[in-house]
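Left out: one protein chain. Kept in place: all the others.
Letters A, B and C mark the chains in the order given here, with residues in each chain numbered from 1 onward.
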Amino acid sequence: MSDSLGKVFTITGFGESHGKLIGILIGGCPAGLAISESYIQKELDRRKPNDNATSTPRREDDKVEILSGILNGYTTGAPICLAINNKDTRSVDYDSLHLIPRPGHADYTAYIKYGGFGDYRGGGRFSGRITAGFVAAGAVARLLLETIGIDIFAHTAEIGGIAAKSQTLDTIKQNRNDNSLYCADSIAAAKMMTALEQASASGDSLGGVIEGIAIGIPAGLGEPVFDNLDGDMAKALFAIPAVKGVEFGAGFNAARVKGSQNNDPLEIQDGRVISKTNNAGGILGGISNGMPLIARIAVKPTPSIAKKQHSVNLKEMTETEIEIKGRHDVCVVPRAVPVVEAMMSITLCDFALRAGIIARVIK
Amino acid sequence: MSDSLGKVFTITGFGESHGKLIGILIGGCPAGLAISESYIQKELDRRKPNDNATSTPRREDDKVEILSGILNGYTTGAPICLAINNKDTRSVDYDSLHLIPRPGHADYTAYIKYGGFGDYRGGGRFSGRITAGFVAAGAVARLLLETIGIDIFAHTAEIGGIAAKSQTLDTIKQNRNDNSLYCADSIAAAKMMTALEQASASGDSLGGVIEGIAIGIPAGLGEPVFDNLDGDMAKALFAIPAVKGVEFGAGFNAARVKGSQNNDPLEIQDGRVISKTNNAGGILGGISNGMPLIARIAVKPTPSIAKKQHSVNLKEMTETEIEIKGRHDVCVVPRAVPVVEAMMSITLCDFALRAGIIARVIK
Amino acid sequence: MSDSLGKVFTITGFGESHGKLIGILIGGCPAGLAISESYIQKELDRRKPNDNATSTPRREDDKVEILSGILNGYTTGAPICLAINNKDTRSVDYDSLHLIPRPGHADYTAYIKYGGFGDYRGGGRFSGRITAGFVAAGAVARLLLETIGIDIFAHTAEIGGIAAKSQTLDTIKQNRNDNSLYCADSIAAAKMMTALEQASASGDSLGGVIEGIAIGIPAGLGEPVFDNLDGDMAKALFAIPAVKGVEFGAGFNAARVKGSQNNDPLEIQDGRVISKTNNAGGILGGISNGMPLIARIAVKPTPSIAKKQHSVNLKEMTETEIEIKGRHDVCVVPRAVPVVEAMMSITLCDFALRAGIIARVIK
Partner (left out) sequence: MSDSLGKVFTITGFGESHGKLIGILIGGCPAGLAISESYIQKELDRRKPNDNATSTPRREDDKVEILSGILNGYTTGAPICLAINNKDTRSVDYDSLHLIPRPGHADYTAYIKYGGFGDYRGGGRFSGRITAGFVAAGAVARLLLETIGIDIFAHTAEIGGIAAKSQTLDTIKQNRNDNSLYCADSIAAAKMMTALEQASASGDSLGGVIEGIAIGIPAGLGEPVFDNLDGDMAKALFAIPAVKGVEFGAGFNAARVKGSQNNDPLEIQDGRVISKTNNAGGILGGISNGMPLIARIAVKPTPSIAKKQHSVNLKEMTETEIEIKGRHDVCVVPRAVPVVEAMMSITLCDFALRAGIIARVIK
């Protein structure tokens, strides 16, 4: 089923950017997990646009409502449906665009796939807004992972070519919430902010790189040959609109060094097998090795830009110009940081349940 | 099911590096497709080690046998089982390694996952040898894709940091078979070969980057939100051992440019919508847009190296040294080129069947 | 995923009997299908309790609301979420029952499975009320099947051992809506009604048999070996609470005749292959043969009865008596008739989409 992700802990999405709601349905969640709307809300709030000039002026409460699966504050074992109602929709912004696909968006591909019947308002089902549902589901996954000591956090590693300096995982975890960009390097963050303002002023947009980190994963999660931990996590991350690349550990840099440099020597530490380096990014043979899982995700610049662009009219099959009005983020990287955490949490939670290391009834 | 890939056109793998055989089972193949062992064999032969000094001295015929699903030269609609029997197995090379995991290999993760019962001989189920099955299945997918005009080819874009120059897709297609490295730039190929010989001489290994290209894809393949064409293809590519990163189109470079640079302007050409550039790599919103699909895959250096390495003894939980004898490729990139083609073919074939654009009975 | 059914046309259920709503999510529906809330409502209304003395006094509007997937009256290709809000919930009826499982209900099994965290109010997720969602989804499937000429109808074949007389499919189709029991034999229906009143008066309940019929199915639907048309339809029918048996064509009677009696001789009629008899019930080798598909479903008597029953207290682990108050149907057979139609429609729609005989975009 193409609307679902996962095998035991599953999420199924529905809803559109300018429809009634964004919904997410969670299957396979063990019974007995204490969970509240306010907890999920806190995670959702991390995904909201900031008040600075580079964020979309669309202001949604993103208020989550639990529709099913929770009774008296505990999960019941039945599917959990979470709804985030849409409010601030100005679909009129999009009506004129229906037949003129915005470059870099899914407008044209959706038009072809759905024969013109697709919901075109604000990207419809392809809008970044669907990731609100991902984050809501990720909040549930995060709670389940906490029961076995897995912690997940992401940060902005790069925006517009400006890279945060390399730091220890502890420092990153500590500092990444210091600014609205979720960048653990405040000096780089200031430069990124300047770049964002410049891009905004020139009617343009920026992309960047997010690094997602998961610690506390026991060795042994992941299934050969096809349901690899890396393969399934990559698939989950590519579901985030605007993602164009995913790498683990040394990633593309591993392709440029020698085996003797890339192999992580094994050691014993406190009676456990660890590796001295972590070029593998915590995964070997598609299975976790107990080291921190490190994923890096390339996010393209927001395709909605104020600058005039070249496009076509699909009805008349003529070339034309397009000017996008709407309301958009200059860069989606910061808002995608909690989304990356969500997709990593959801994937790991699925594998942990598949491995039987999360209890079927939480107590 | 973790041993399977795909939803309509499916592959299910079995067998081990030093067991009786490598097997692959193909489900969902339409009836009426003409196919022979000799055709599949030709594809398999492209994956064989070359006779130069940098390839593994293990010499397997890799002779494919059709066990089911084909009658009188045509597919019957029943599952097609292909077997590649193992012959040149020297398991004795591996017996001493059982408890001393090789750095960079899945030995430790498999040991933990299977409680020591896993087949450790030559990497067992985690060996690169399983990709012989991928290639055999890919050969079937390729034939099906040919019926709708889709053509897939990959080439070596980088080895050991040495990059092939940028060329047109036509040139790449034409030149990539000119050398044993499947590199379309013969000058770069010569340098790569030198680097491989040096790595070999120093008991080391190299990685690289493979670029996979698919042309002739109609717009509209791929399923939002989770069964993206890019997401599912990335998952398929991560099933190839040694892959550490996957990107589409501009990939990680997209993260470093502006929206106005990255967006591909749309045009009309011969009555079809095309894009002037192809930074999207043929995919927008997880759906094909009719432009060439471009994937780049990071392959780490072969973890088996002659140099002495640091490891641990899992039984005694002590640190130790390991020297890998066995027989190995200095770099798996060239042999992985047909494997990348296979995984791309399999993924595209599945989506084309899901979209109903390949006939259920071929005539 | 255990909350979902189907491979291409999928339904995923959520919600509880006394929660906020009953929800059903439909995936894989082609774009361009004209559909309205009022059409779905009409199907739902067929499942409502009647006003006679044998039906539950719980009165729910069962008003359906489209939450996603439909724009301007047409499906968009995105998942369709349908919600039926609960209103007339008197959960207090159930609070005392939490620890005393009702015989014949899922109370005990759910208690064990969910460690006491399951939603026990009115059967929670196990209530017959979830079938409102099935019927809503079935309404969508029915529309899709109409585009290829498949028609589905069910009728009450037996209640409390009183069987309707055997009639032609045409007569059944015509007469089955003549009474509130959906029984095409009005004389039998009158007897059934008397039996229901007697059972009601004595604080007891009745079961029965529903026959589901699908005509217009082309030969060739169904997938060997495991995704049989009969196997998957049986699975869908067993999802209806209270179903204890499913048979196709001659069913259990086939076990008692000779091969020469049971085999359906083949003939040519109007240039088409048909069979003179239809003991196969339209399915051979798990694949439709073009004859009417006939399924018979055994429905047990409503487990909720007014009579005092023997049960246990799960907390104290003692034996005890239980008297069920609540509000219940004396027999669920009539209300299950549209549910059987829904499950048959959903299953056939999935197979028709898998076979590629329903268009991906309806025009």
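Things to note:
FYI, a residue touches a chain if its C-beta (ideal position, glycine included) is under 8 Å from a C-beta of that chain, and two chains touch if they have at least 3 such contacts.
These numbers were taken from a predicted model, which means no experiment stands behind them.
Within the full complex, the residue among C:49, C:122 or C:281 touching the omitted chain is C:281. Of the listed positions C:82, C:130, C:213 or C:349, the one in contact with the omitted chain in the full complex is C:130.
The omitted chain makes contact with just one of the residues A:46, A:310 or A:360: A:360. Seen from chain B, the chain kept out of the figure touches residues 1-4, 6-7, 10, 12-16, 19-21, 23, 25, 27-28, 31-32, 67-69, 71, 74-81, 83, 113-115, 117-119, 121, 124-125, 361, 363. Chain A meets the missing chain through residues 7-8, 78, 224, 354-356, 360. Where chain C meets the chain that is not shown, the touching residues are 2-5, 13, 101, 103-106, 108-110, 112-113, 125-126, 130, 158, 160-161, 199, 203-209, 219-220, 222-228, 230-232, 234-239, 241, 244-252, 254-268, 271, 273, 275-276, 279-281, 284-290, 298-305, 307, 309-312, 314, 317-319.
Throughout what follows, only the chains that are shown with their structure count from here on.
Work out the mean CA point of chain A and of chain C, and you get 39 Å between them. The centroid of the Cα atoms in chain B and the matching centroid in chain C are 46 Å apart. Counting partners per residue, chain A has 2-4, 13, 113, 125 as the residues that reach two or more other chains.
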